[in-house]
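Note that one protein chain is taken out, while the other chains of the complex remain in position.
Now for subunit A:
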Amino acid sequence: MSQYVDDDRTMPRFRVNRRAMTDPEVFEKEKELIFNRSWLYIGHETELKKPNDFRTRNVAGRPLIFARDAKGQIRVWINSCPHRGAMLCRQPSGNARFMTCFYHGWSFSTAGDMVSMPGDASYGPDFERPGLAGPAKVDSYRGFVFVSFDHDIVDLPTYLAGAKEYIDLVSDMSEVGMEVLEGTHEYSCRANWKLLVENSYDGYHAMSTHQRYFEMVVAARGSLDAGAVLADSRAIDLGNGHAVAAGSAGSGSIFGRALSPEAEAEREARFERLRAKHGNAWVDRLNGSRNMVIFPNLVIIDLVMGVVIRKIDPISPDYMEVTAWELAPPDEGEELKRQRLDNFLTFWGPGGLASPDDVEALETCQRAYASAGELEWSDISRGMHKPTVATSDEFQMRTFWRRWNQLITGEELPPEEHEPLPEFWRAPRLELATEESVAAG
């Protein structure tokens, strides 16, 4: 048995040792064995609209430049001058075809080529001019751009495995492609990063931790009948440590203030068009909520009323930084967009009615782990014995932890056995001929 994960299938019971959240040695191993060997999210293609747009980001501790070059291709560079190391780009975002290092003035293009160095005659005629360095791999899936620092890693589609289908569901919400809105939520939390991973698809805590939020929703709507939609949901293993907590059709509608009739009609009309394009069953799925974690640190939460992309960065064993973006259909009318923004902000972010409560919960967990000598284990067993697992069970976290345990300790634990997914959660995305495409074709 690994010293961190106790996966007892007979009782059954699943426990995680709290040292996994406090031990600096574990933290170092995570850097080496997880973050240096995974595909990690850097940003969305729609954040770089024009040629030579750039954003600076941190991924796995590395300062990176996320850019679109002059020809429109997405590029990722290490934000360090090949000369003597100064940070080349010191702004969070901007547009520049050439980036000039402020230290000695070497200059590089967004395609990574060196373009000039002051007083170059002081270098010999055979001097090899260095270009910018980049991560081992860069690839994207439906606009979500990932990097990896591992030359030998499997390709991105293989890595994403079942998570691809859920990125499809999120991305299909708009016929013209979803777009990341300008602006970010940036906050920190004095807790281990894995606590926010767990929290991001934890259906169990919703009603207790977020009572305040749901009271607001009830007050705004007059009533809220969540029982029926909550009764039917699934936690699903998507492979490679990824998992999703997916609601049934209509589960998206229990979040947020009610839409105005006009906004509701606009959204329904869009869903109708999507039904013609991708099939009824796919759109029924699309209309359900989904909280997904793509191993190790990318969270995509789609509550239909709003979509958040959340990137979790471990800074030290007991401290993380979080960056979050809103993904939205760019073709929405003004009123629907206004309500979407309102629903997003009243739930998520440092000023939302939900995120601060989550942060508070995680920070108290971390503080309490000071007593790990007396109370060594956390319990994550919920739903283990059941034939089917729901979003309020803890199967999704166990999926994460088994993968984590395998990478950190080498111990392989067999997957949990549950009944096969019902038809609803397996409905495929169809490519139907729509009237327009028939006319065009």
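We take it that contacts are C-beta pairs under 8 Å (C-beta built on N, C-alpha and C of every residue); 3 or more make two chains touch, one makes a residue touch a chain; residues count from 1.
The rule is short, and it goes like this: contacts and distances are computed from a predicted model.
> So which of "Dienelactone hydrolase", "ABC transporter", "Acetolactate synthase" or "Nitrate import permease protein NrtB" is the UniProt name of the chain that got left out?
"Dienelactone hydrolase"
> For the chain left off this view, which of A:2, A:38 or A:52 is in contact with it?
Within the whole complex, the residue contacting the unshown chain is A:52.
> Which listed residue (A:3, A:36, A:95 or A:406) would be found touching the missing chain in the intact complex?
Final answer for the missing-chain contact: A:95.
> Out of A:13, A:37, A:83 or A:129, which is the one that touches the chain we can't see?
In the complete complex, the chain left out is touched by residue A:129.
> In the full complex, which of A:33, A:87, A:115 or A:341 touches the chain missing from this view?
Candidates A:33, A:87, A:115 or A:341; residue touching the omitted chain: A:115.
> Can you name the residues of subunit A that touch the chain not displayed here?
Residues of subunit A in touch with the missing chain: 50-53, 95-100, 107, 115-116, 120-121, 123, 125, 127, 129.
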